[in-house]
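Every protein chain but one is kept in place in this view of the complex.
Coming up: chain A.
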Amino acid sequence: MTPQDQDTPPGPPAGARSGAWRPGAWRPGDRFRRLYGEEPLHLLILIVSFAVCGYAAVRWLSDDWLSIAVWFVGAAVLHDLVLVPLYAGTDWILHRVGGGRGRTADDPPRTAVNHIRVPAFVSLLLLLVYWPLVFRNSPHYSVSTHLSDAVFLRRWLLITAVLFGASAVWYAVGRYRTRPRERTTPKER
């Protein structure tokens, strides 16, 4: 990290004041910056933003505000403190087991584990979006639409199988294509 990087606070472009400003010189708004910690414009923008949010919120929260607030904050908390650690942890374990992650930055990358990671990501993503249908958690669905929700689990499993199958084929093809080169230079290994 260069000192310059560190000294450039977010906000107005550095060129706008670098010419006029010398260490020790007084700048308008200095006291504000010291007290507030950001540029005055930052506060102005946030006030406008909070005004829009607040205007909508007071209209909204008139009924059952607690449930709404729980859902609002809960969505963020559930994502940040449950979902992210869960998938990041799973990914970490996958790499430990699959031996994908080198210990230092100098280790050659071993990316075979990506052939599990990518199809798993897509499959779980589809499940994350469509779990109410896949797990038949939507009691209104069949009654309203006359469509069966029994098909979705089957379809999701099929898609998952196709994804992993395609990934396996890709992996096998990749191994096959690199094989002759390895065979012709056995001494280098």
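Please note the rule applied: a contact is a pair of C-beta atoms (placed from the backbone, for glycine too) under 8 Å apart; a residue touches a chain by one contact, two chains touch by 3 or more; residues count from 1.
One rule holds in what follows: contacts and distances are computed from a predicted model.
Enquirer: Which of "Xylose transport system permease protein XylH", "Cytochrome C biogenesis protein", "Substrate-binding domain-containing protein" or "Molybdopterin-dependent oxidoreductase" is the UniProt protein name of the chain not shown?
Expert: "Molybdopterin-dependent oxidoreductase"
Enquirer: For review purposes, identify every residue of chain A that touches the missing chain, sorted by number.
Expert: Chain A touches the missing chain through residues 1, 5-6, 8-11, 13, 35-38, 42-43, 45-46, 48-57, 59-60, 62-64, 67-68, 70-73, 75-76, 79-80, 84, 88, 95, 100-111, 113-114, 117-118, 121-122, 125-126, 128-130, 132-134, 137-138, 140-141, 143-148, 151-152, 155-156, 159.
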